[in-house]
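If you scroll down you'll find the structure; I have some questions about it.
Excluded from the complex is one protein chain; the other protein chains are retained at their positions.
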Amino acid sequence: MSELILQNISKTFGSITALDEVSFTVNDNEFFVLLGPTGAGKSTTLRVICGLEKPDSGHVIFDGEVSDDLTPADRDVAIVFQQYSLYPTMSVYDNMAFPLRAPGRKVPEDQIRKSIEQAAEKLRITHLLTRKTVQLSGGEMQRVSIGRAIVRRPRVFLMDEPLSNLDAKLRESLRAELKHLQKVEGVTTLYVTHDQIEALTMADRIGVLNRGKLIQVGTPEDIYDRPANIFVAKLVGTPRINLLAVERQNDSWNITGLEININLAGTNDLPESFMLGIRPEDVSLNPSGEYPGEIELSEPLGVETIVHIKSGTAEITCLAHGLVQLKHGDTVRFDINKNHLHYFDEQGNRI
Amino acid sequence: MDTSNSTGREINYATRVDKVTFKSRLTRNLKAGLTVIIAIFVLIPVFWMAATAFKSRADAVAAPPKVFFQPSMEGFIGLLTQRRQVTVAQGLDDLKKDPNLKWYDRVMLNKGQQIVGTSEYVGYLKNSAITAGTSTILSVIFGLFAAYAFSRFPVAGKGDLLFFILSTRMMPPVVVTIPIFLLYRQLGLYDTTIGLVILYTVFNLSFSVWLLKGFIDEIPREYEEAALVDGYSRLQAFFKIVLPQTITGLAATTVFCLIFAWNEYAFAVMLTAQNARTAPPSIPSVLGTGGIEWAQIAAGAMGFLIPVAIVTFALRNYLLRGVTFGAVRR
Partner (left out) sequence: MATIELKNVVKKFGEKYAVKPMNMTINDGEFVVLLGPSGCGKTTTLRMISGLETVSSGNIYLNGRDVTWAHPSNRDIAYVFQFYALYPHLTVWQNIAFTLQAQSVKKDEIERRVKDVATLLKIKHLFKRHPGRLSGGDQQRVALARALVRRPTAFLMDEPLGALDADFRETMRSEIKHLHITQKATTVYVTHDQIEAMAMGDRIVVMSDAAIQQIGTPAEVYHDPANLFVANFIGSPGMNLVKGHYRAGKLNLPGGGVYTPSDIWKTRIEKQLGDDQDVILGFRPEAAWVVTQDQLSAEVFLVEMNGSNMMLDLHLSDQVIIRVRANRGVNYSIGSRINFDLDPQMVRFFNPATEAALVME
């Protein structure tokens, strides 16, 4: 069992509040992703869990054991950094052996060899063991870093944006590998990133962090379908969610800038002015659609096309299937899926 | 301006277009020639000094100056030995017939002098080596640990401390020689090697702390942090990870500290007499003992120059990297 609990962790650096009463639980064997923009406090959270930083208040609890007095070495966690994890003066084999050769551990050399060979096979880097780390590509280096973390069989894996520096294609393939590896190894993992695709595809649960505050915790579906506020709604989902200001008069809505009026029965509980969120996949092009518009821009991605529609003075983004042959200036009609609307109040919170 | 590639061959290396074309051969050769001439002109005094070291006494003071001459080792030998005058009447010819004579004995006997022992200069040279070597090692070691602390730990008043350390180099050593002279007299450190070593170490420390801190700053913290999390203590992490990566920095720092300590003159002159005297102050003292022995002085200067030149040349690759390393931020 290796459960990780953060309880009311707060940390300030001078006048900057890095973490503000952050609390969440990572369950045994769970792949938990901490998602947030740069500066949200994600790396600080990892460093507090590792023991590299002391929190001003709050506790980090491993399997019920409060770890406040433990040194980083005693906490039995392994961390993979974004870069600079591998020692440039050693070979790949020595890099992976390094944690096991730590003086406190007393692991015999042949056992070290076995662990390394096992890990190398899982990560398909057996052919790289004798090489010097400077000769490796970015993707290979990160694989070795992950291998180095695995050999220790720690109770918790911590990963600090390990894929951010890699090419887009490499990121994709390593993402699937990592997720698969975690399932097979069964190690509790806390993964930190600013990339929402990584969060959605890899996580069992996601924690959204912004400016030191934990805003929402839930499964990828929870975060995507029921974002707690505008920040989360904008953060998750690509292309970005459409956000429009609405003035309501009974059932009839006046959407600022748009030449459309929505009439929805039974929405009188909504306040008179609120923000409406519509995900681009809930806007569909339809020659006989309800609303008119003009194409601003069309971005073909292959499997789908991002179409920017101008209606009135506002812009709506629509995600259309396949490659759509429309260009700037064409007139179109579109529909909005009224079952998938998101409402946010003045403060930006979900209604 | 679409001239074609004037070199006419394939360019299999990285370079910008404007660096390859346009300059006609003539201009390039003119520029090169001019550079060579200026270089020769600037180096003439050095060449002359080297030449003088190998001249006989007469050649050294010949007027007009002799460019071509018969080389002789009397300058070097004279510097390093004590001799006494032997005339023919006193048995000079017999001494010359001795089969066990070494080549340097023979050279001096041809001039009517017999070698009776090593000169004081040899002792001074030894002092120089010990003083410079010890102080360099100490300032590098202390500097390394201090630099690491400044780089990695939140030391109280770090900025002020670092500035203070730097400020010790802002004033010429000559300015403080008198106060330190008085201080050393009180402490009994006057004319001791250890006194000089302490002083050189302190003066070099500012330089080595700053240079090494620049190097260590460039080494990402993540390396040590990963080691800490993996189970190493900070000291172990330092030796296994940080140290191997600072080798070039250490080389550069060593050379600079060595150069300062080796060439140092002001303190050496003021704070030493017989026991701890180093070489730089003693070379001029060769002057004025019955005529100026130019060849010996030149030999002394040459001999002094060579060790530093050798060390610098050996470490030249590290030096170039060291001078610019900390300056460019990624």
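In this document, chain identifiers A and B correspond to the written order of the chains, with residue numbering beginning at 1 in each.
The rule we apply is simple: a contact is a pair of C-beta atoms (placed from the backbone, for glycine too) under 8 Å apart; a residue touches a chain by one contact, two chains touch by 3 or more.
Since the model is a prediction, treat every value here as computed from it, not as a measurement.
Considering the full assembly, A:L235 is the residue among A:L34, A:L235 or A:V332 that touches the omitted chain. Across the entire complex, the residue among A:P99, A:P154, A:P220 or A:G293 in touch with the chain not shown is A:P220. Residues 37-38, 137-138, 167-170, 172, 176, 179-180, 183, 194-197, 200-202, 220-221, 224, 234-240, 279-281, 296-297, 299-303, 306, 308, 319, 323, 328 are the ones on chain A that touch the missing chain. One chain is missing from the display, and on chain B it is touched by residues 1-5, 10-18, 20-21.
Operating definition for what follows: only the chains that are shown with their structure count from here on.
In terms of their C-alpha centroids, the spacing between chain A and chain B amounts to 57 Å.
The residues of chain B lying in touch with chain A in their complex are 220, 222-223, 225-233, 236, 241, 244-245. On chain A, the positions that touch chain B within their shared complex are 47, 50-52, 71-73, 75, 77-79, 81, 83-85, 87-89, 98-99, 102-105, 152.
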